[in-house]
Structure formats: C-alpha cells, structure tokens
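A single protein chain has been omitted; all remaining protein chains appear in their positions.
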Amino acid sequence: MLHIVNKSPFEKDSFTSCMHHAAADSTVILIEDGVYAALKGSAVEGDLSKAKVVALSSDVAARGIEGNIADGVDLVDYAGFVDLVTDGNGVQSWV
Amino acid sequence: MKISVQINEGPYQHQSSDSAYNFVKAALDKGHDIVRVFFYHDGVNNGTRLASPPQDDRNVQQRWSDLSKEHNLDLVICVAAAQRRGIVDDGEAERNGKDATNIMDGFHISGLGQLIEAAVESDRLVVFGD
Partner (left out) sequence: MAGEIKQFLYVNRKAPYGTVYALESLEVVLIGAAFDQDVRLLFMDDGVFQIKKDQNTEASGLKNFSPTYNALGDYDVNKIYVSKESLDERGLTQDDLMPLVYEDEDDDWAEKSSIKIVSADEIRDLMEGSDVVLSF
C-alpha cells in the first residue's frame, strides 16, 4: 500500500502516526510540507527506516532542502508519484 | 488504470489543489483514465470564475478549467459543500433564490454520491487535502 503524508512532522502527528501504522512492506511518499520529515539529522529520522520512504522532488526543491535529505530517501517526480499509486495495491492519504 | 481524485482544500490557501493538478496532469501524460475530480470541503472554491489572482502567479481555477477542456475531465463540485460556501451555478441560483452565479466553465455541481460512485468505479482514489 502507498501512504501519502503532506504534513510537517514538527507541526502534526500525521507522519509519526503513519509510520507507526504502515506495514513494513509499504511505501510512504512525502509531499507538500511532508517532505520536512525526510531531513537528515532530524528528531524523526529514526522513523524513516520503518517503511520505504520517498519524497516528491518538486516539493523538496521548492523548500530548498535537496541538500538536507536523509540517506535512503529517494526523490521521485510526479510521474514517479503516479507509478507508485498505480503499482501498489491501494493508496491512503494521511491528511 | 482508472483513477479518481478528491480535493479538500481551496486554491492559494493550501497546496493541495496544486498537488492534485500536477498529479492529474502526470497521470494523463502516462495514459491513465481520470474518471472524476471531486471537489469537497473548501475545495469547492477551486470552481469560482470570479477570482483575479496577480499576473505573476498561477491561476489555479483557470488551470483546472483549461485542463478539463483539453482532456474532457469530469470536474464535480459537491453541492452540500458548495451551498455552504456560495459556489453557485444556474440551477442552484434558481433553487436557492440567489441573484448571481460564479461557477467556472468546466465545473459542475452535483451530489456526494458522485464521490462514492467514483471510488467504486475507479481502481484508485487519491485524496489531496489538509
């Protein structure tokens, strides 16, 4: 299953709750302010290993944090986002 | 694959309409079938034609309208949410005694059942919101 997180983990609990409930074989895509969860050295970096985490490249670039992304977090564009939605067996937004 | 999209936030206030627009465009580029785009909560404000954003910014409402024309998209605004927020087409103006309409070309107002029907008929429903 693909999980979509669009909130900063420093403002809302969406990312933390998602990582706590997502199955280990699921993929989590960080979009909008959700990309801040991908920061290297942040207080939530430890959660990134609980599932496969990717971040939307355009939202990362917009926020100027391309150089601050934690190891293991791949960047995908909107075409990649669409592929993740259609590849998996379902999608859930943590709005 | 058949995909539907739900948008829960209005333009400019929140990025969700921009994200949904980029997602829908990418899905269309890949040859997927967008069954319906459903606007709910403050998302109904994406369907007003009376906005005048600054020249140097994107025009979120117009962009949806143009994409709808280009790809024959089904852009549905929830009637209950629209009535609360004053998004009005000819039918709604007549039914509720309003003296004006403001709906953007390409959008239409319909019931919540359209969201459930889209979810049933599509392989994926992707929600963009706050």
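In order of appearance the chains are A and B, and numbering begins at 1 in each one.
Convention: a residue touches a chain if its C-beta (ideal position, glycine included) is under 8 Å from a C-beta of that chain, and two chains touch if they have at least 3 such contacts.
Nothing here was measured: the structure is a model prediction, and the numbers come from that model.
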{"item": "Touch with the omitted chain, as defined above, among B:Y21, B:Y40 or B:F107", "value": "B:Y40"}
{"item": "Residues of subunit B in contact with the chain not shown", "value": "6, 8, 40-41, 80-81, 111-113, 115-117, 119-121, 125, 127, 129"}
{"item": "Touch residues of subunit A, complete complex, unshown partner", "value": "1, 13-14, 17, 20-23, 26, 89-95"}
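We adopt the following convention: only the chains that are shown with their structure count from here on.
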{"item": "Subunit A and subunit B: spacing of chain centres that average the CA atoms, whole Å", "value": "25"}
{"item": "Subunit B-facing residues of subunit A, complex", "value": "4, 6, 31-33, 58-59, 77-79, 81-83, 85-86, 90-91, 93, 95"}
{"item": "Touch list for subunit B against partner subunit A, complex", "value": "1, 3, 8, 15-16, 19, 22-23, 25-27, 29-30, 32, 123-130"}
